[in-house]
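After the structure tokens below, expect a handful of questions from me.
With one protein chain held back, the other chains of the complex are shown just where they sit.
Showing subunit A:
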Amino acid sequence: MAAHTLKKSIWSIGRIHCHVYGVNVRNPLNRATYATALSTNHSSQNKGFPDRGNRGPFNRRSRREAGDPRTDRMPVDQDWTTVYPTATPFRQGSVPLPVRMGFPVKKGVPPEKKGNLELIKIPNFLHLTPLAIKKHCEALKPFCTEWPSALDTGAKCDEHFPIKVESKDYVSAGTSLRNPSARIVHLRLKLSCLNLDDHARKKMVKLVGERYCKDTDTLAITTDGCPVRKQNYDYAMYLLTVLYHESWKMEAWESEKTVADMEEYSWEDSPSQKNIMSTLVRMQEYRDSVTRLKNEGESESSMHQYRDAVKKLLNL
């Protein structure tokens, strides 16, 4: 009786922790074990716990039944972008497809999508249907500007923007978005677009050494000495400026440039030219001796003269 009235009060008052002494609730199904002849209407889930009314470890009575999955209420022409607006793992209650994934058991089929971890593991592109991408593009259009129509060929781009700066950005999955390789800066330009005369050009090529490629006439400077990309970019521009100004300057010791320092072979003042010139000078004697030989015929003295002339010519 006490238990019965208490139970009624619980329904009206709410959750009150009541510990009823003296009522044996060990055997919930066998109500006849009670001393009193009450028709105890306890819920059948009192699993040996003291009577806590309807709270219990997990009260089935007030437990909501799991609702239908969303797939049951999906019309055929729905807007899929609302179901999967962003990248989300696979949700079997939101995807109305009878997908199966996994290795089948013997004489069986791949496991269904309900409770399938394999479908959750893989990345899915349900949020990237063509319609969704179109919507993204429409949303991004106001922030975009047209490419300038005057720069329609590569040559024009090179002409107006001769210096090309390249650097890489890195995206990775992790708690930190710093990547030390992102500080490297590459600077490329063609030497023909710089105002250099012959001496300046040769000096510039000598100064940069390996960074100049002769075939493409490209100077490539790579800087990675500083920790920040901006610093590396500034340093690369500084290097370019310094190289340009230095190559125009003429130092005093540059006049001591020897033949071994020359980049290319020049015919003037070369040993080959000197040799030929001296040979041509010695040709005079040879000419005289040959004309005498031909005019007077072969005689002892003319042959001697010819022999001496040839010896002198060939420096023997």
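By our rule, contacts are C-beta pairs under 8 Å (C-beta built on N, C-alpha and C of every residue); 3 or more make two chains touch, one makes a residue touch a chain; residues count from 1.
Everything that follows uses one rule, which is that contacts and distances are computed from a predicted model.
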Legend entry - Candidate names "Auxin-responsive protein", "ER membrane protein complex subunit 1", "Ragulator complex protein LAMTOR5" or "Mitochondrial ribosomal protein S24"; UniProt protein name, chain not shown: "Mitochondrial ribosomal protein S24"
Legend entry - Residue among A:64, A:141 or A:214 that touches the chain left out of view: A:64
Legend entry - Contacting the left-out chain in the complete assembly, out of A:76, A:97, A:171 or A:252: A:171
Inset, instruction - Would you mind spotting which of A:116, A:167, A:222 or A:302 touches the chain that isn't drawn? - result: A:116
Legend entry - subunit A residues that touch the omitted chain in the full complex: 58, 63-64, 66, 87-89, 91-93, 102-103, 105, 111, 114-118, 120-123, 171-177, 181
